[in-house]
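Report on the following structure.
Heads up, one of the protein chains got dropped from this complex, but the rest are sitting where they should.
Presenting chain A:
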C-alpha cells in the first residue's frame, strides 16, 4: 500500500471518474477562462487548460488568423526557410475545444472580470491569462517611429517585418554594410540579435562575401558572448564588428533618409539598417493597469497572478517572471504551469508548483548551434530564482560534432514545441 502515493491517488480519481462516471473529476464545469494573446505563452496556457479539464470554457483572443514565430525567423531572414515554415494557424486549438476569438483585446477589466474587445464586445471570465508579448517603443529614439521601421526594419515581431529585412538583405549592394542596433536589457530574446548577426553573416559569406556587419550595442556585454565571438572568428573572420556601449556612448538618434545611426562618438551608416528599438509590455497590459507605473507587468512569481489586478495572470515577455529570460521556451513553460495554477484556483485548491526550465538555442550557421540553459524554482520568499550550480552555456572547448549536435537539437526543439502548441 506504500506505493499508493499522492500522484497515483490523483491518477486513480481521474481514472475512476473518467472511466466509471464519465464526468471530469474536477467540479469546474462552468468556469470561464479568457486567454489574451495567441503566441507561445497564450497558446500553451489555453491548450493545457483543456488537457487538464475539458469542462473549463477557454477562449483564446488572437490578433490574426495565424501566428509567425520569432524563433527561426532569423533563418527566414537568411533565406534558409520560407515564411510559411514559421507560420501556424489555430485550427488544432479549436479542435481541442478552445474557442478562438479573433480581434484585439482593448483592455482587461479586473474589477468587472471582463475582457473588452476592440469594438466593444465583452468576454466575461473567472480568471484571465494574459501573454500579449512586447510593444516596440516608437517614442524612445529620436527619428525611429513606425514610418522609419518601414525603412529600417526591426523585424523583432515576426511577419511582414521579417520579410522586409530578408528582402533588403538580399538586395544589398556588393560589399555593403548591414548595420544593426541592439537595445539595452531587458528586451525580447537576449541572444536573438547575435544569432541574427551570425545568420546574416552566413548568408553574406555565400552571397556577398565582401559585405560587413556592424552591431551598435546598447550594452557592454551580451548573452553567450564568448561563444558568439569564438564562432564569428572561426566562421566569419573580419566580417562582424561589435561596438559595445562604452565605445559608442549609445544611440542618440537615427535618420531614415540617410540610413544613419548617430552616437556621441561616431555616426554609423548602413546600406541596410536593422534597428531593434527598446521595448516594453504590449499596449493591452498598460491599458489594463497591469504594469503599474512601470513598463513590465509585476506578478506573483509562484502563481503569475498580477500584483495589481487580482484574477488576472500575466506571463511571457510582457511580465517580469523572476530570473527567467524573455524567450518563447520560457513563455510556453510558464503558460503550461499557469494553466495548472489557474485550474487549481478555480477549484479553490492550493496552486501546484514544479521546476521550470528554459533553453535558448542560437544558430551560428545551420550546422553550428550553441545554447544557454536555466533551471528555476520558487524560493522561500516566493521569487522564481535560477538554481545555483545548474544551467549555463555550452562549453567553449568541444569535441567534433558537438556544435552540429546542438544545431540538430535546436531544430528538434523547434519542431517539437511548435508541434505541441499548434500541431
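Please note the rule applied: a residue touches a chain if its C-beta (ideal position, glycine included) is under 8 Å from a C-beta of that chain, and two chains touch if they have at least 3 such contacts; residues count from 1.
Note that contacts and distances are computed from a predicted model.
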item: Options "Phosphate ABC transporter ATP-binding protein", "Acetyl-CoA acetyltransferase", "Cytochrome c553" or "Transport permease protein": UniProt name of the undisplayed chain; value: "Cytochrome c553"
item: Residue, one of A:177, A:332 or A:362, that touches the chain absent here; value: A:332
item: Interface with the unshown chain - residue positions in chain A; value: 4, 6-8, 10-12, 14-16, 18-19, 48, 51-52, 329, 332-333, 336-337, 340, 343-344, 352-359, 371, 373, 375, 377, 387, 389-392, 394, 399, 402, 405-406, 408-409, 411-413, 415-417, 419-420
